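Here the complex is missing a single protein chain, while all its other protein chains stay put.
Moving on to chain A:
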Amino acid sequence: MEVEGKGGEAGTTTTATRRFALPVDAENKSTTFRLFSVAKPHMRAFHLSWFQFFCCFVSTFAAPPLLPIIRENLNLTATDIGNAGIASVSGSVFARIVMGTACDLFGPRLASAALTLSTAPAVYFTAGIKSPIGFIMVRFFAGFSLATFVSTQFWMSSMFSGPVVGSANGIAAGWGNLGGGATQLIMPIVFSLIRRMGATKFTAWRIAFFIPGLFQTLSAFAVLLFGQDLPDGDYWAMHKSGEREKDDVGKVISNGISNYRGWITALAYGYCFGVELTIDNIIAEYFFDRFHLNLQTAGIIAASFGLANFFARPGGGIFSDLMARRFGMRGRLWAWWIVQTLGGVLCAFLGQIHSLTWSIVVMLIFSVFVQAACGLTFGVVPFISRRSLGVISGMTGAGGNVGAVLTQLIFFKGSTYSRETGITLMGIMSIACSLPICFIYFPQWGGMFCGPSSKKVTEEDYYLAEWSSKEKAKNLHLASQKFAETSVSERGRASTHPQT
């Protein structure tokens, strides 16, 4: 028999009759992360959410590995292909921003499943497109599903507590992004299986799209049937019974967008995650055309880029946590800037290489750096704001897609630049757009080049400044207070900052 416990901001202890498979904190969030468990509700939520996100990635990038066939069937020009690539990542710019609020209102379970189920038709209809416009439209609408990134991070942050939330977020995001790599392997294999069953080339690719579509639909069903928004139950029920205090949406948004750090992380993420999305779109065709490989081989090589996400992005998150233990937030920022800049350098190199073998080697190393940079980004993001965490995450996530849109617009549309030149220029732009990381400054911890403020600002000062005194009187700020206390660890070990 399960009893509803009181969770959330009120902070009172739970009734003891509720039992969880994993050890939990006062908010019933799990304090450990057990990868091979599917225990309800924490680990189950993890597996459901990363798998759903993975399926959305597979669908969004299902077209690129089959482009050599699709471009002949639909008579596409390089401009059409470029436009479709831009369309595929631009839809979710808006969707990612909205998703944060949607999670707040409906809970991550319903919000993400709704998005996944409503974008599945775009994938199914890909089978019937007859023109370049059709191609651009289906890629545009299918791409909205990438906003499930925000719901993944939101859900993990609701299920896992401080010491493990970074890792949970990093692994969930990394394993979701894996879809961009897996699809480059899956689609050519599915295509050749269907051809072997007797379909012509121009029909086989169409049938192949039902596979990602089905997986997307089924993963949404799994989320709806087996998932749960919060450790204590689902949003809908808890909202209505008044257990969760609702914050003023307008205030949350204005607090978020007025924080300059969120804009810097958005730009920087645009040049690590944005680069990753761009590569997902162009790399199979690049290897196919430049090195005269067949569809399957080009697919395998392209896949290995995205597959590095299995360990590279979580690794970035874990590396960020390791740096923070010793050097605090300054360590996180330095690690992020160095790794991302090196990623840009390797990208610039990649375009200059003429040999197939070296292209693959450089691409593999580059993939690890750029994906680790994504993980390192979200090592910093949770500390930028507590009140507007959703908004900052949404901005950063959206910024990733904006970066992909911009990059494809400038360097990969039409035939202005050859693909190789485009890749090099993208690397250079990456290096330039990573420089603003140097300007992120936390008065309580410092920035890359400056130490903490001489005015001895504390974590509490920083996070509670987001609330007005009226709001504090209503005790709305208590979660931020708790967060400020745990974030003292961002001072690092070597700090001489006096303990308050």
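Note that a residue touches a chain if its C-beta (ideal position, glycine included) is under 8 Å from a C-beta of that chain, and two chains touch if they have at least 3 such contacts; residues count from 1.
Basically, contacts and distances are computed from a predicted model.
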item	value
Which of "Protein yippee-like", "Aminoacyl tRNA synthase complex-interacting multifunctional protein 2", "High-affinity nitrate transporter" or "CHCH domain-containing protein" matches, in UniProt, the chain that is not displayed	"High-affinity nitrate transporter"
Residue of A:21, A:207 or A:338 touching the missing chain in the full complex	A:207
Among A:101, A:192 or A:217, the residue in touch with the chain that has been omitted	A:217
Touching residues (missing chain, whole complex) on chain A	23, 31-33, 35, 68, 71-73, 75, 77-79, 110, 113-114, 117-118, 120-121, 124-125, 127-128, 130, 163-164, 167, 200-203, 205-207, 210, 213-214, 217, 220-221, 224, 234, 236-237, 240-241, 285, 289, 297, 300-301, 304, 307-308, 310-311, 318, 321, 355-357, 360-361, 364, 414-415, 418-419
